[in-house]
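Left out: one protein chain. Kept in place: all the others.
The block that comes next holds chain A.
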């Protein structure tokens, strides 16, 4: 399922492409095996098999002969070339594969006849699964060709495809449907004009996603609900419609049973929105859990990097300095370099270094979407500077503060320090007549409630994590029915035992006490 995070990974390093596990089986075998898995899922009404089938997408799509394998898969599932479903799918395949398929058609049909005995044809889930694979293949194929006209075709296909899925209304289809929406949104995002523009097609797909969200909620389809909520948030943020995103969050409930990856993304977007709205504490909490929950290696490392970047900026905005060890992680070190420089500048309160750093890495910050947040850091840099000065000097003139912090006038310096005192950044008083800042000696931290507060925050975090772990545990569906059956059996056995005992009692009245003791 790691490939689900790729949409964010694409923002980060491109290295991810290399790290995928080598496929052991040929792709076409995997696809046909997955038909069986899906059948099993439908028969036993158990989503786990479907998830297993979906998980292999990451492997299949990296196979070199993926389009061919897919064509084979389609032919296997729908052996008759005039079958409507087959035609729809095949139309979307790349030209050369389609013609190649026509030549091998004889072989394909022979195979098809063999598989037909397993009776895969009539199950809608299989069709949807193949449709999804077609989407994947489209995305894959055209991402590498950067052909925007072809994106249009993929988008059109996806639109019809998700409509069809919605009309099916089958619970066993939910996990596949959720993925289908993901690719649907992905295609539209890549259509010109690209998102920041107000005419982008992403705006047109909002009603569709909203409708999908509505029906997902009504059908208690948690998978699609989670996926579509996340897609909508992403959609809103791409055009900076923060207010609408905020309203969406306020009006909807994110399903508690959503997959971990979706939860991660949801938290990330939530954190982003809150950061823009200056609710840094909330943003920090959300981003922190997003980074903790997200996989830290493999294809999703891009998401991890992105979330960490935002987390660092939010931490700085809160007046904290991120830990040095964050920057030392091998998966983050290179990506976080600009942020490392930034933190250095903020930490010492050097306004010039800060401005220089912002200027030097402006492009990077912009593409990360953190630039406007970083601009807000200016006041924090000044505050840190004031704090450093107040820590090092017990008495310092305002003129010196001006020169050290590069503030334009003494008047400004006076107001700035007064504000710092009011905001509790420093413990000091001002002497207006002499123009001095006098630091009041620091109190003992352990005489205040601060240690207990820090302690409390940590305990809360750990207890919260435990609760989440308990809630995140998944149990197979219908397990309780088995238990009920077993309990019934156990009761049956007990009754028999009791019967035997009674009968035994009647048989051997005395002289067998030892046997009872052993029970």
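Everything that follows uses one rule, which is that a residue touches a chain if its C-beta (ideal position, glycine included) is under 8 Å from a C-beta of that chain, and two chains touch if they have at least 3 such contacts; residues count from 1.
By our rule, contacts and distances are computed from a predicted model.
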item: Which of "Regulatory particle non-ATPase", "Dynactin subunit 5", "NADH-ubiquinone oxidoreductase chain 3" or "Large ribosomal subunit protein mL46" matches, in UniProt, the chain that is not displayed; value: "Regulatory particle non-ATPase"
item: Hidden-chain contact residue, picked from the options A:160, A:379 or A:445; value: A:379
item: Touching the absent chain when the full complex is considered, from A:243, A:281, A:367 or A:394; value: A:243
item: From A:257, A:277 or A:482, residue that would touch the chain that is not displayed; value: A:277
item: Residue among A:210, A:297, A:391 or A:463 touching the omitted chain; value: A:463
item: Positions on chain A where the hidden chain makes contact; value: 196-199, 239-243, 276-279, 366, 371-372, 376, 378-379, 382, 407-409, 411-412, 414-422, 428-433, 449, 452, 456, 459, 463, 466
